[in-house]
Each structure stands twice: as structure tokens, then as C-alpha cells.
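Of the protein chains in this complex, all but one are displayed in their positions.
As written, the chains take the letters A, B and C, and residue 1 is the first residue of each chain.
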Amino acid sequence: MSEFQENCTVVAVEQLADTFYRLTLAAPQIAPASHPGQFVMVACSPGLNPLLRRPFSVHRRCDPDRIQLLFRVVGQGTELLAAKKPGDVLNLIGPLGRGFTVDAADPVCLIGGGIGIAPLLFLAEQLRMTRRACTVLLGSRTAAELYRLTADFIECGCEVEIATDDGSAGYHGLVTDLLPRRLSAMKRCYACGPKPMMATTALLCQAARVPCQVSLEAHMACGLGACLGCTVHGVENGYLHICRQGPVLNAEEVAWNR
Amino acid sequence: MSEFQENCTVVAVEQLADTFYRLTLAAPQIAPASHPGQFVMVACSPGLNPLLRRPFSVHRRCDPDRIQLLFRVVGQGTELLAAKKPGDVLNLIGPLGRGFTVDAADPVCLIGGGIGIAPLLFLAEQLRMTRRACTVLLGSRTAAELYRLTADFIECGCEVEIATDDGSAGYHGLVTDLLPRRLSAMKRCYACGPKPMMATTALLCQAARVPCQVSLEAHMACGLGACLGCTVHGVENGYLHICRQGPVLNAEEVAWNR
Amino acid sequence: MEQMSSTPEMSVSLGPLVLANPVMTASGTFGYAEEFASLVPLHQLGGVVVKGISIAPRSGNPPPRVVETPCGMLNAIGLENVGVERFISEKMPFLRTCGCRVIVNILGDSIEEYAELAARLSAVAGVDALEVNISCPNVKKGGVAFGTVPEMAAAVTMAVRKSTDLPVIVKLSPNVTDITTMAKVVADSGADALSLINTLIGMAIDARTRKSKLGNIVGGLSGPAIKPVALRMVWQAASAVTIPVIGIGGIGTAEDAVEFLLAGATAVQVGTANFYNPSAACQILAGIQRYLEEQDESSVRSIIGTFRAEV
Partner (left out) sequence: MEQMSSTPEMSVSLGPLVLANPVMTASGTFGYAEEFASLVPLHQLGGVVVKGISIAPRSGNPPPRVVETPCGMLNAIGLENVGVERFISEKMPFLRTCGCRVIVNILGDSIEEYAELAARLSAVAGVDALEVNISCPNVKKGGVAFGTVPEMAAAVTMAVRKSTDLPVIVKLSPNVTDITTMAKVVADSGADALSLINTLIGMAIDARTRKSKLGNIVGGLSGPAIKPVALRMVWQAASAVTIPVIGIGGIGTAEDAVEFLLAGATAVQVGTANFYNPSAACQILAGIQRYLEEQDESSVRSIIGTFRAEV
């Protein structure tokens, strides 16, 4: 496996919305080895509190040496990240886990909810390199969180439709409401977002017999398959470990009702 | 007692030497209430590690609303302080403890070793307001640590003599070597620095029958007299608690050999 | 939807002892209250537990007495205190004026000393309850802590119970294999309430000098570091007895305090947090109130023990 522990210099910090931030990091070892859907473990503090690294999807690979992380501030670790300045150094481990399957399927649909949009831009850019037709459905609480991201997806040639919880832009309601009408044409779906959103997507895809991949979350101590902490309920083999068997799984492997 | 808990804005950060820093803080409640030799408890981190506040002498009172702290970087807490920028806010409790006796004694001698110089500038400025003749003996590892501080003492009208461990300026040796020749003329000595330096000073003063006050250090959890953690061996009553009975004590109260 | 929300009712009862609210300060971390008077509105507190008092004054352990550890601290104060007589004459006058419950933490070398302290303090105006610190060494039993042997813990509790009409809180040591045994034994011996945890025994060495960082070699670990252990023991103890339990250990925020209430504590004590944040106790009280409002609860009593031990 090509996994690296690397000191990454912060190149840029963008505040995309109230609590949405995007970091650009120089990661000459990790960036070239990354695949869409994989993640990195970030040491948010040089000290002992918070103690553990935090997992973040690779949001994008910019030139071959750089990656971007997109994150929402929800606690201590993400607060520390949001306060980073260009020139600061972060220690990263990655790329980790199994990413999305990028194959000849065409057209495909990407569905992202909230901060779950993070891994989809890297995926879209990868898919567009081989000119796959990508429809992107994005959901969020409010329009502000989507402005910049919508532009990025459009820029790389995707068709984008959006939904907001407060109706401030696009469809007023759940992003999954946008899916059924699109689904029959699709050869594959990729979803990342809150669990109920992914569960609904999985159900719709199953009904429409469209293969669906989802990117899951679990609390992680190591990200390396060593602590056995990052379990979700699987359909067959009992528990799945998100950091090694995922974070991307085929929707039918996951026990959505647990 | 007028003790305050106050959010203090950092007004300036000066790096005086390699590991010597000086912070200027807006402290509209604490500053006017402070007396030379008193200290403040500073929360160096907003988080839980390091957990406890750190004690620092009031180095100086600038205009009525501001205080300065002079510190040497020795660990986690002081590292965090050294990284502060103007505009940052620090939570302080103070002024705490008993300070130096400022009375009609004239002339007087101030002896500071290393970072122990910190409380002496406030004292000198206070003494000079009533035109006491102040001789200041300063000792440090190397000249660089003393440039700025020497200038400050001279500016307020003190006579300054210095000693360095490496001979890079002034007398090559211990600052206490400078004392005997001065002592007979003095009505009072004030000392702050490493324990052996203060012990020698105390001994010399005792022999010369010159009253001597010292500012002591001990590990502190509260600074308020509540934890009973800040003990030093006293001559008579068993233990002394530095935060309430000190940090300034008459030299003869302290059991120097313990 | 708009809702009429009245301020939640905050009072709680520890057996016969009624507190205006469940937030107290822990013994040894708040002195005799006067030390914090200029920084903390004392009358807002549910109660103050004073530094442990013995019959004769004690000078305590040699320095150094405190050392910081990751998210915690070790202390080896050695139970320094002014002794019961000076406590009564010098400290009680202020404590009587502070407008909240005053609980006196007591300690002894022998069962007789505990009993004598309880009797002496019962006669003192302004003392609302006793908290019996049983983490002290039993001198007659070679220094084994009273709180680590069920029979000894029972004997101390019974002796204090017999010597006073004041509410008796027994403070348990966490340095035991089974906290439920200790909790039950003490409850059965007549305690009105339990408080836990006292500090975990720990140690720190200076690598350079190869000496202890504490004059007493071992000390008590407190602060946020120990909260998970404290919460577990409070849950176990509260599940094992019917008398009220006071939760202590690493509480620094309202969320921490709520965790203890949910686990079954009727009240909490704030310890080490007073050092790094003197406003902690008052902030915690306000935060619990806010939590109750958010959760649409009309009283703090209605959340006690509502931790749902399934997943």
C-alpha cells in the first residue's frame, strides 16, 4: 500500500460559508497517490487535546502535489483547522481506505448532502477527465453553503441541481427528492451525506437496479485498520470496518436499518 | 481584597532575546490595583491542556490601564504565550499575593537574576516616583537578555550594573558577587531570581544587617490560597504559602537550606 | 411553535439536606470559600464543601505538592488544615455569611477521631452537613485507607452517624476493585448520601533528576482526565443504592455535569475546575438551566438517572 505520513504546508484557507472551510495543502507524497473517495487522518493540534487525528475525505486534487480538504466546523478539531493560516504545517497520514469505483459506467449521478459533498468534487473531476456524463445533485441547509461548490462542479462540466432545507435556492426539500426522476437513465450512483440521505438513495437505487456506492462515516482512532473502532453494521459479515473496507462501500453491503 | 478575573487584550508582543518575551496587556481592572511584586494567573490556553493557569509577576504598569509581563519560554504554557498576537485575548486573575514593601528606605538595591528581573522594573519605577536612589544589579546567562531591560532601568533613573555567566557583558560571573561592595550603604535590598542567588543575597544582607525582601516561586494550582499547593519551607511556622503569604517574603522568614 | 417556558426548578434533596441547586464546590478545591469571595458570587452556589478538617491542625506534606499532568493534576497536599477549633473560630464566621449551604469535610486517623469531629461540628451554627472523607489512612491498620476496606468504611460511617444529627455524606475512594460494594456498605451503615469520586492515586517522576515530582511521592489525580472513570463509578454506585449520590470528578462544563445527573447523580461537585476557571461552578449552573430549557424539562430532578443504558 502506498500510505504516507507527511508534513503538509497550508497553501490556502477559504471560508466558503458560515461553517464551511476549504484548506489547500501541499502534499507531494499523498496527493499523487490519492484516489477519489479516499481520506486522510489529520493531526489538528500539535498537543494532546484533542488527542486523536480527524478523518477528512480528499476533496480535490489540485496540481499533482496538492490536495484540498472541505470541512464543516463542528468541534474542537475542526475549529483548530479553521484557524490555520497559509504557511502553517499539518501532519497528515494518507491516502487511506477504499475509494469510489471509477469505471466506464456512463452516465452517472453524484448525490451529496451537506459536508458529504466533500469527496464528490475529486470524483467528478476524475470522471470528467474521461468525459463521463455527470449529473450532480447537491443538498444543504441553505444556499450560502452551495454557491462556491456548485460553481466548481459546473466548471468541470457537470450538470448540477440543488436542493435546500430552507428553500433559499433550488428545490425546497430533500436532495433525494430530486433523484427518482433522474435515476432510470443512470448507470451508477455515488452518494455521500447524512445516513438517512444515503439510506434513501440506496433504497431508490436498489429499486431501480442502479449500482450505488456510498461513503460512510464512523468514529476512528487510527484510520489504519488497527484499532477496530470504526465499525458499521454490515449485511453479511457482521461488522464492517470503515477505514479499510470503506469508507466507500456498495450500498447493498450496508445494514441501513441498524 | 480587590482581585479581578478579566479578559485582557494583547496590545504588544516584544521578543527581547532568544527566549525572553514581553507582553503588554490591556487590564483596566487589574492594572490600577496592582502593586510591585504582585502576580497574575494567566490562562495560557483556552482548552484543557495545559490545564492550569500560570503565575507571572506584574513586570510593569504602563499607563494606568495596562500591565506588562516578562517571561522566559520554558514549556507549553510560555510557548503558547510567546505565540500570542496583538488583538488576542487572555484571561487573567489578579493582582494576587503580597508585593514588595515600598517605604521611605533610601538608598536601596534591587538584585535580579535571569527571568527574576521581571517584578523589579515595576518596583524600580514605583521607587523612582518618590526619587529613591536605586542601584540595580542584573545577572543573566548572556548579554542579549539584558540589553533592553538595562535600558529600561536606566531610563527610570536607576544606576545599573550587570553580570553575565558567559562574560559577554559586564562582570563575568555571579550577580551576587557585585553585592558586597554595595551593601554597606543600602537601607534595603530586594531580590528575585534563582533560589541560590536569593539565598546568597539573604545571607549577605543578614551579615550586613540590611533588611532584604525576596520574591519566591512554587508550583501553583490556584494562586488564591485555596489549593494549599504552593508551599515553601518557612523558618518558624512550618510551611509558607507563596500565593498568599508571598510571593514576596522577608528573607529571614525562609528556610534557605531546605 | 412558541412555548411558554418558565425557569426550570433547580432544587434537589440529599436526604434531609435541601440544596437550592445541584452545583457545589468540592473539598480542597475551594478553600474555606473566602479565598474565592472576590471572584465568585458565592450565594449562587448550591453548596460549598470546605477543605478537609481534622481534630488537630495539620501542616501537610513537604513541597512540591502539585504537578500538572495531561488534562489533569496530581496533588499531595497531605490534608493540611487549621484543625477543627480554629476552623470553627476563624473560618465559620465568614462561611455563615456566604448565603449557601456549608458542608464540612472531615478526616481522621482513627474511627474515634471521625466520631469526635462529627460530635464537635454538630454543635456549630451554620454547618449544614458533614462529608466524611474515608480516603484517609487508618493509622491503627498500618495506613490502609478506610475507604478501601468495606468493614472499615462501614465502621466510620456508623460512628459518624451515631455522633451527629447532621446529614451525613460519605465520600468514596475510587481506588477499589468494586465501587458498588463500598457504596452499599456505606448506605447500609446509615449514610444519608454518597459522594464520589475522590482522586485516583498517581505519580510523576522527573526524568532528569530521577526524583518524584511530588514531595509525598504519590498523589491524587484529578481534573478532566479522570472524568470517564468518575462517571462510570457514579453510574454504578447510583444504580446500586437508593440513597442520593453526588457526582464528582473532572466536571468543568455544564455538559459534564449533565452527564453525571443523567447517570444518576442528584448533585455534583466542581473541583479542579475552580482552579483554572473560578467561574466554572456558576457557569455550570447556568448551563444546566439552559439544558433543561432546551430539553423541555421543568426541573432538574426530572433528568436525574434518565441515562438510557441501551443503544
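Here is the rule we go by: a residue touches a chain if its C-beta (ideal position, glycine included) is under 8 Å from a C-beta of that chain, and two chains touch if they have at least 3 such contacts.
Here the structure is a predicted model, which means the values were calculated and not measured.
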### Chain not shown, its touching partners among those shown
A, B, C
### Task
Please pick, from A:P107, A:P194 or A:G225, the residue that touches the omitted chain in the full complex.
A:G225
### Query
For the chain left off this view, which of C:M24, C:C71, C:I103 or C:L117 is in contact with it?
C:C71
### Message
Tell me which of C:V258, C:I284 or C:V300 is the one touching the absent chain.
### Response
C:V258
#### Entry: Interface residues of chain B (partner: the chain not displayed)
48-49
### Where the unshown chain meets chain A, residue by residue
1-5, 43, 48-53, 93, 218-222, 224-233, 238-239
### Message
If the hidden chain were put back, which residues of chain C would touch it?
### Response
62, 69-72, 74, 148, 175-178, 200-205, 207, 209-212, 215, 217-219, 221, 223-229, 231-232, 235, 250, 255, 258-259, 262-263, 291, 303, 306-311
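Operating definition for what follows: only the chains that are shown with their structure count from here on.
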### Task
Mind naming the chain pair that shares the most C-beta pairs in contact?
B-C
### Query
Based on Cα centres, what is the most central chain?
C
### Task
Just give me the whole-number Å value for how far the CA centre of chain B lies from that of chain C.
36
### Query
Quick one: chain A and chain C, Cα centre-to-centre, how many Å?
47
### Task
Find every residue in chain C that makes contact with two or more other chains and list them.
70-71
### Query
For chain A, what residues touch not just one other chain but two or more?
48-49
